[in-house]
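All protein chains but one are shown in place.
Showing chain A:
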Amino acid sequence: MSRREGSLDPQADSSVSLLPHLEAKIRQTHSLAHLLTKYAEQLLQEYVQHQGDPFGLPGFSPPRLPVAGLSAPAPSQAGLPLPERLRLDAAALAALPPMLDAVRRRQAELNPHAPRLLRHLEDAARQARALGAAVETVLAALGAAARGPRPEPPAAATAAGVFPAKVLGLRVCGLYRDWVSRTEGDLSQLVPGGPA
């Protein structure tokens, strides 16, 4: 496999095998992403239950207003080279923890008797940080790490009213799920024997 940056070609000569420890790291990171995808879906369900109807009702569709510092994974990104996609994944996972922390702080005011939700939001911030670090480790091992220091993620967005805060929290939980799922998909292309 080529060691040039940006040359993570999953179609590379099969006679070139990844170092065993790197292969193990990729598998491990992929497994983590897979697990966190499930947790993220559960978090989203738990979140909507505590906001009351119409959150959680079928067809509920609040405006998908932009969240400062993070956008949703775009379909057009699928055409990017794998290292670039993984760098976007890592950047998104680095931006999510302060947002999840902000959601947790607001939910602690709105739903103080929902300790499980609060704990799961705290766990999600920690898990996003861990997965982001793991992706960056894989990128670095592959010689495809981002050049220069990563810009500091912006401070978390907040909302003035309670209803907008509920919507914002829903948006953040949705973004967390979307990015973790995207990361899992991107990593699956690196897993030896995985889908091309």
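Criterion: a contact is a pair of C-beta atoms (placed from the backbone, for glycine too) under 8 Å apart; a residue touches a chain by one contact, two chains touch by 3 or more; residues count from 1.
The criterion applied here is as follows: contacts and distances are computed from a predicted model.
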Looking only at the UniProt record of the hidden chain, which name from "Cytokine receptor-like factor 1", "Protein YIPF", "Cell cycle checkpoint protein RAD1" or "Queuine tRNA-ribosyltransferase accessory subunit 2" is the right one? "Cytokine receptor-like factor 1"
Of the residues A:Leu22, A:Ala72, A:Leu110 or A:Val191, which one touches the chain left out of the display? A:Leu110
One chain isn't shown here. Among A:Gly79, A:Gly161 or A:Gly193, which residue touches it? A:Gly161
Listed residues A:Pro20, A:Pro63 or A:Gly193, member touching the removed chain: A:Pro63
Considering the entire assembly, which residues of chain A contact the chain that has been omitted? 50-55, 57, 60-63, 65-69, 110-113, 154-164, 166-168, 171
